[in-house]
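The complex appears here minus one protein chain, its other protein chains still in place.
After this line comes subunit A, so read on.
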């Protein structure tokens, strides 16, 4: 985004000689912070993300128990990976969680956010209560719900159909969706609340004069005005949910059986339980590829590259 803006300004600067403006000639429009400002972030990213990533790709061609020296084994891990039906299963579970998580969290967060954007006092109080889950640690949330879902001594014991919720595949998936939704919807609600408050009142006033109903206002003003926020929130949601790990480890432990194994969880099990760090690295590399592919797809189909202000023309 910054680069795009910079290029546009640059073009503008190129045209300035025709119509010189004294203030700009004193200080060039292209004056931006030196690229050295990027150094701390670049170093941090390089050391904690790029370097381990390269290392993981290297490890995926080795056999390593986590101690001693890794032994190069060529493409053995990759051959095994492509013949491993389990990997397909865990990718499927991961994508299912991503899609269902997005499909449940987005509408709820959007509606709550728009509702919370109202200026009424009760809404301010309620939305600060809704916001609370965001302040809790993921591990604490997962452990708390794990206890609540106990079929004999948890809250689930009081609700017949939910008693064995962690004991069935679909139930456990639903439980993960519920818990992650409970945890992350407040954050996205906050994004939508801020965005909804930025929608110019004049649009609603005009609609009101034309006799638009509340639903029509929502459908034709609020939703289109929130388009960019939907894209931002969805990207965070999707990329984030690809790497859910603590919730699964502590809530379902991948179970029942292997029903809620996701790619990061499988990677952990292979690495830290089975000590197959080479194979775990191959799975990690797959995760990188899948995550990158998914975010590229979002960029491609959301029109993110052409994203314009929703206030254009006003």
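Note that a residue touches a chain if its C-beta (ideal position, glycine included) is under 8 Å from a C-beta of that chain, and two chains touch if they have at least 3 such contacts; residues count from 1.
Heads up, the rule we're going with is that contacts and distances are computed from a predicted model.
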**Request:** Assign the chain not included in the display its UniProt protein name, restricting the answer to "Zn-dependent protease with chaperone function", "Carbohydrate ABC transporter substrate-binding protein (CUT1 family)", "Cytochrome C oxidase" or "Peroxiredoxin family protein".
**Result:** "Carbohydrate ABC transporter substrate-binding protein (CUT1 family)"
**Asked** In the full complex, which of A:52, A:92 or A:200 touches the chain missing from this view?
**Response** A:52
**Item:** Hidden partner chain, residues of subunit A it touches
**Value:** 1, 3-4, 7, 45, 48-53, 55-56, 59, 65-68, 146-147, 149-154, 156, 163-168, 235, 239-240, 242-243, 245, 252-253, 255-258, 263-264, 267-277, 280-281, 284, 287-288, 291-292, 294-296, 298-299, 304-305
